[in-house]
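One protein chain is absent from this view; the other protein chains keep their places.
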Amino acid sequence: MNEKTLRDLLGSFQRGEVGVDDVVTRLRTLPFEDLGFAKVDHHRAIRCGFPEVIYCEGKTVEQVRAIVSKRLESGGNLLGTRAAPAIYEAVAARFPAAQYHEAARAITVRQQEPCWSAGTVAIIAAGTSDLPVAEEARVTAEIMDQRTRMIVDVGVAGLHRLLAHAEDLQAASVAVVVAGMEGALPSVVGGLVDCPVIAVPTSVGYGASFHGLAALLGMLNSCASGVSVVNIDNGFAGGYIAALINRRVGTRSGGP
Amino acid sequence: MNEKTLRDLLGSFQRGEVGVDDVVTRLRTLPFEDLGFAKVDHHRAIRCGFPEVIYCEGKTVEQVRAIVSKRLESGGNLLGTRAAPAIYEAVAARFPAAQYHEAARAITVRQQEPCWSAGTVAIIAAGTSDLPVAEEARVTAEIMDQRTRMIVDVGVAGLHRLLAHAEDLQAASVAVVVAGMEGALPSVVGGLVDCPVIAVPTSVGYGASFHGLAALLGMLNSCASGVSVVNIDNGFAGGYIAALINRRVGTRSGGP
Amino acid sequence: MNEKTLRDLLGSFQRGEVGVDDVVTRLRTLPFEDLGFAKVDHHRAIRCGFPEVIYCEGKTVEQVRAIVSKRLESGGNLLGTRAAPAIYEAVAARFPAAQYHEAARAITVRQQEPCWSAGTVAIIAAGTSDLPVAEEARVTAEIMDQRTRMIVDVGVAGLHRLLAHAEDLQAASVAVVVAGMEGALPSVVGGLVDCPVIAVPTSVGYGASFHGLAALLGMLNSCASGVSVVNIDNGFAGGYIAALINRRVGTRSGGP
Amino acid sequence: MNEKTLRDLLGSFQRGEVGVDDVVTRLRTLPFEDLGFAKVDHHRAIRCGFPEVIYCEGKTVEQVRAIVSKRLESGGNLLGTRAAPAIYEAVAARFPAAQYHEAARAITVRQQEPCWSAGTVAIIAAGTSDLPVAEEARVTAEIMDQRTRMIVDVGVAGLHRLLAHAEDLQAASVAVVVAGMEGALPSVVGGLVDCPVIAVPTSVGYGASFHGLAALLGMLNSCASGVSVVNIDNGFAGGYIAALINRRVGTRSGGP
Amino acid sequence: MNEKTLRDLLGSFQRGEVGVDDVVTRLRTLPFEDLGFAKVDHHRAIRCGFPEVIYCEGKTVEQVRAIVSKRLESGGNLLGTRAAPAIYEAVAARFPAAQYHEAARAITVRQQEPCWSAGTVAIIAAGTSDLPVAEEARVTAEIMDQRTRMIVDVGVAGLHRLLAHAEDLQAASVAVVVAGMEGALPSVVGGLVDCPVIAVPTSVGYGASFHGLAALLGMLNSCASGVSVVNIDNGFAGGYIAALINRRVGTRSGGP
Amino acid sequence: MNEKTLRDLLGSFQRGEVGVDDVVTRLRTLPFEDLGFAKVDHHRAIRCGFPEVIYCEGKTVEQVRAIVSKRLESGGNLLGTRAAPAIYEAVAARFPAAQYHEAARAITVRQQEPCWSAGTVAIIAAGTSDLPVAEEARVTAEIMDQRTRMIVDVGVAGLHRLLAHAEDLQAASVAVVVAGMEGALPSVVGGLVDCPVIAVPTSVGYGASFHGLAALLGMLNSCASGVSVVNIDNGFAGGYIAALINRRVGTRSGGP
Amino acid sequence: MNEKTLRDLLGSFQRGEVGVDDVVTRLRTLPFEDLGFAKVDHHRAIRCGFPEVIYCEGKTVEQVRAIVSKRLESGGNLLGTRAAPAIYEAVAARFPAAQYHEAARAITVRQQEPCWSAGTVAIIAAGTSDLPVAEEARVTAEIMDQRTRMIVDVGVAGLHRLLAHAEDLQAASVAVVVAGMEGALPSVVGGLVDCPVIAVPTSVGYGASFHGLAALLGMLNSCASGVSVVNIDNGFAGGYIAALINRRVGTRSGGP
Partner (left out) sequence: MNEKTLRDLLGSFQRGEVGVDDVVTRLRTLPFEDLGFAKVDHHRAIRCGFPEVIYCEGKTVEQVRAIVSKRLESGGNLLGTRAAPAIYEAVAARFPAAQYHEAARAITVRQQEPCWSAGTVAIIAAGTSDLPVAEEARVTAEIMDQRTRMIVDVGVAGLHRLLAHAEDLQAASVAVVVAGMEGALPSVVGGLVDCPVIAVPTSVGYGASFHGLAALLGMLNSCASGVSVVNIDNGFAGGYIAALINRRVGTRSGGP
């Protein structure tokens, strides 16, 4: 029940067209979201920086295409994560503007002009095996209109490679740090920057990494103060939270 | 080697007072931090919003008092976490401006005028048992000049209590959500707000909470997109990261 | 040894046809179940609301068909869980009344008129990925003559969707809540209803869900008081227990 | 906003005493609970079978006494769990009707006449070490007006002791089974009864029981179909859920 | 160096054919096993009740055939565990006496007349899914000349089925109890018999069985006193240990 | 219902003193244990080698004394495990024959002449820290009339110390091997003997021993074939099972 | 910035060709590695005993070939681990000197004359299933110019087989011990030698080995003092660390 409907109802009541019992009944059963204090999902897509998000894994091509069609009606942008190539092809057949990001296994459809963020999201990947997760973070942040800077292959066992990027690191408004194995990179990055660090553990590693548990625990126990952590291999969460943070810095004109 | 020292060295070299070998040697051995791209610790305290932080647990009263004295020389603010009352008394005997936050078990010494943040950090605690951790987050954020709003006793099994605070929640720039047991509150809050949510699991709970593991895993697997997680019972990390994020919104005049 | 056999034996003894030693021997070796205080399995199928249950996974088509034939002789209903389509086809070829529930991967054969429950079992699934488990719960409850109401896609990060079903929730006599990821839905539902809540964790989720462990722990630590938990992905258990509870409310005429 | 307040507001509006904007504003901000579909906590205490519950652990004597005083105003019953003797004494000094259940470490205050349940809650404890948890379940169920039957020291390694209680078991409407070590008792009981079984694992056991984890896993994996599980050592949850179920059977006159 | 070789050496020394240095050197380097206190592997096969054992998993057909050929030269019996049918065929092509035990995935070759044990090894399987592991135990015990008695489908949720075998259980000298899920069967059996119980957990179960961990922990925490435990799915170990124990009872003539 | 009672009942029936309905009723409700196929607890104490066992931990001095008094009436032996000195003193005050085994924290009362076993139970402890657990095994085995041989301080990192006992090891009928840390000793012993090995992991060790988990897993994964495992620190179980096995070898005259 | 570039810069400055600001700017941004205190990766390949290492798993044939080509330009040796045969073929087509080590799944290319170590690396594998991991250790150590000695099939349950190699063990400068299951071999070896022992747990084992966790914990808890541990199945790490240690003993002429 949006405000207009509510006012219409009250008007009808005032004019005696509906009785008090009807009004009470209508108010009692009005959907929660219509009260205005709920975050209404279908409003999201048209706000700057909030795409529709579809998690494609476990859905059929047909299901995804149907959902995409419905969601794109609102005119907003769209992000499909964990999407196989076949899903992209089906989407692209109907929405030629769709783009496929192979490494990230993500689909984006942009229907709105970007309003690029003033700040930059640094996305840092420890090794090449961590790239797919880092790419998912990048694609997510960019469809949310964030400028990004990728820094890759900067594991903690070769500090000079990381330190060569010191300027880029310190220019960032927020950093997404993607690492598997011992997951130590966020601690080191957190010691080099003053901005928030979102740590994304990956399942990269063998044996005692226990599918990312070692990296996850390492990041949760970071001795650097500004590090918070998301789920294993969840590049989307890393990019999304970085975008939420970076939006606060404002926007500026120009390309990504 | 700060810039002045570097320029002095180059001046001496230009004037022929030192040879090229000496310059090369000096440059080779100059400490990493002097190169300017390292985050220099002793600069922190005098920047707006960055206190000196001392983790007091496992340190003697004497050790803490010595460290506090040294750190306060820079004129910045100070935060002592996990501090027993005896430690506060020793600190206060010498620094009367010191304040003790009993629930948070934290000491603060403020030497600089606050420059209050424009945005507000909402700190939400599921139950009264989670209060000490939430208080640590609040004290941390406030000594970093952030406005805060505490919302307590709003567990997910009594939604109406949480929803009664919908306005405050949605006015926040960042939310720190503190919960033990199943750790579900960050997911619910994350569905009500558009700002980043920092989830702090607590060790509150019995048996199969396994000292906070259940809450930790719950938060890492949150179905809400904007949730990142810190270590169990680590209210300091929650408040610190929230402050890093909220700083980006800017400051405004007035009280906290 | 059913009662008749026992009385016959005593009669023979009274008539002197068998000696006291024979009676003692017969009594000593009579099977446990014949004593009447054991729950006799083959009585189950003919009681209202108790189907024969066959767990099909790990059994061959031939084995299942043989067991089904034997079990159906008693005239009761039958439920086959975790049944591949090929198993259904084999069963249906012989028992045309057999029905296949694809999402639930379950077979039912109904030989008895249902005596529908007076109360309703609400079955609530957090997301679409949890549907197969929820469907297994529904099919189980229905073959046990329970009225059910499915409520789907009501994750805790979108409370308004759940609250839109408040009336259905509160009309239920028992609720089965199926959720993966952080497993928070049972806590929220438990706060909205006064009836028992059976929580079914699913293995839906990535990385740190550890194949349903996060959801399982979350549910065991629920801050809502009326929540009990079954094994991961065990929709059958959820539906079965809900039926045991709902049977206590009684039956009423009419359809499901 | 209860119904009367809502109708008063609409009356004032109809009479022109308040404008449409005021009504819209009032409706937008009305607390969730007033909409009628939330489970209102303070209504609970006056409903038959729902006591106020206070978890005393971690609260001071003073805090508990204050909460108790406030809660008892509604005229309902009260249950304090995990209460040390000192807490009981403080409560009893003010509320002479308070009773202390030493083994269960629970306080009850009964202000309402019981309306005893028709059905019986069987509470079964594997060993004497499991008694405190079983007692907590019993006290909880009884303050909720449920008839109970305690059966103790019936571990699965001595089946004859359990089977001696077959009649009592089969007369129960619901069974709470409390066991530590391997936690096998619920499976055996579940095979003897047709009613729902609530399994409560305890932390009783040594070494590889891992503080109740072995019992918890055992119960979750029960091969008996009607078993659901609550948190380790959580006798309160066992008793509470059993009461929720047993209430459905109705009430009957007479003592407990 | 067997005794004869040692005496020959000393003889040669005594006769002056070898010097003292040679003797010292020979003694220093004599293989450990020759000292007589080591359990010599190649002696095993010819002793009553000790077959050669080959774990076939991870070995090629060719490797197994080679090892089998070599081992059978000693004239003893042979047991190949975890053997695929292809491996059996290769072995049988050369050793027509080889037998394949399909359910157990085991090969046996008997070259010695059995000397059957006086006592009986009871092998008890909770469910049909546990049969392969139980069969491996049976085949192992039988090639070690033990009489066995299989009792299957006697899960703890249907006690009457187990109790129907009370006589067989109590006649056994040792019991091997195979169970997955909650692993409770050894506790119940342990309460019915006075002989040692070897518990074999299986990986049968779903979700929170964690591939047999639940059953393993259950068995380790058994409240019955005579239960010891082997690795998950390790039917061979169960049968082998049972044979070691049962051998102590002696042998008697007659068939298995 | 013992046999005499049963025959009396049948006699009364035959004489017409009781009717058939009464007999049926009596038979239906006769306790399980009276059927003769249950292992009757109170028969145990008077059989050679089966003491009454009381686990004293968590029981008051008064409780233990009461239980001891009752159990000793049968004239059998008694073993109290995990008994503090105060408990022993209370028992000894009434039963002067009681003995306290300080290292094992066990009480024994012997009322029956021992019938010593023919075979010997070797009890092997890796280090001195494992001695209390090994002593509990020894005391348990001895009160069950088993000859024992203790071998201590023979960790796997000093093989020569173990091998010096080769003769004793190989003379044993069964071996109880007690070890903490990596728990490797049972594998090594298992390779030296042909008898069954009962492995008892202890919680001795630091950090990554995780309170005995490392030793437990090590023993379960033993590469020696004759090793089965009991719970962490459960010396009683080790001694009890060893006695069950060794009893099969028979008895012989002479001292322990 | 190598030394020459630095001196050139200072020369230009001295000659007034560049200003002081330029020099400061250049120095501020000079890459970390150029400062001389970082371990420069591309220097590694040409130092004796340090090959280029490429982890091939998860890389395409094309990617590996490209990396190999680039790395071999420096003239050093090369080691490719976890390389499928197809990868070897692609590499060998271009670099005929490449060798494939099938069991180790490793590729080596030797471009430098070996300078063989004076000491020997003993590589000891418990069972044949551990051979691939042991081979990876051997190939790694040899491409690093270390003499090696393989000792296989010497599990702790057959001590005589291990002790037969006592001389080789005690001649080694460092030992790499590879074992799965209970992982006890490093403890036993550590008790026989005075040199450092690198323990490599393997995932060999079933059920409760939990993919190498049992062996890993066993090795970490070794009661032998000289044992340190690497990741599960990480033969490369074992060989690499052994080489680092053995290099300290020096080199000597002659073959491997």
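To keep things simple, chains are lettered A, B, C, D, E, F and G as they appear, and every chain counts its residues starting from 1.
Rule of thumb we're sticking to: a contact is a pair of C-beta atoms (placed from the backbone, for glycine too) under 8 Å apart; a residue touches a chain by one contact, two chains touch by 3 or more.
Keep in mind that what you see is a predicted model, and the values were worked out from it rather than measured.
Considering the full assembly, G:L220 is the residue among G:L10, G:A137 or G:L220 that touches the omitted chain.
Contact with the chain not shown here comes from a single listed residue; of A:V156, A:V200 or A:A242, that residue is A:V156.
Only one of G:A104, G:L192 or G:A214 touches the absent chain when the whole complex is considered: G:L192. Residues of chain E that touch the chain left out of view are 3, 6-7, 10-11, 13-14, 20, 23-24, 27-28, 35-37. Considering the complete assembly, chain A touches the hidden chain via residues 126-127, 155-159, 163, 181-184, 187-188, 190-192, 205, 207-210, 213-215, 217-225.
For chain G, the residues touching the absent chain in the complete assembly are 37-39, 50, 53, 119, 163, 166-167, 170, 173, 191-196, 198, 216, 220-221, 225-231, 236-237, 240-241, 244-246, 248-249.
Operating definition for what follows: only the chains that are shown with their structure count from here on.
When chain centres are defined as mean Cα coordinates, F lies farthest from chain A. As a whole-number value, the distance joining the C-alpha centres of chain E and chain G reads 40 Å. Centroids of chain A and chain B (each the mean of its C-alpha atoms) stand 25 Å apart.
Each chain gets one centre point, the mean of its Cα atoms, and the points for chain C and chain G are 56 Å apart. With touch defined as above, residues shared between interfaces to two or more other chains in chain D number as follows: 37-39, 158-159, 163, 167, 191-192, 207-209, 213, 216, 220-221, 225, 231. Chains touching one another form the pairs A-B, A-C, A-D, A-G, B-C, B-D, B-G, C-D, C-E, C-F, D-E, D-F, E-F, E-G, F-G.
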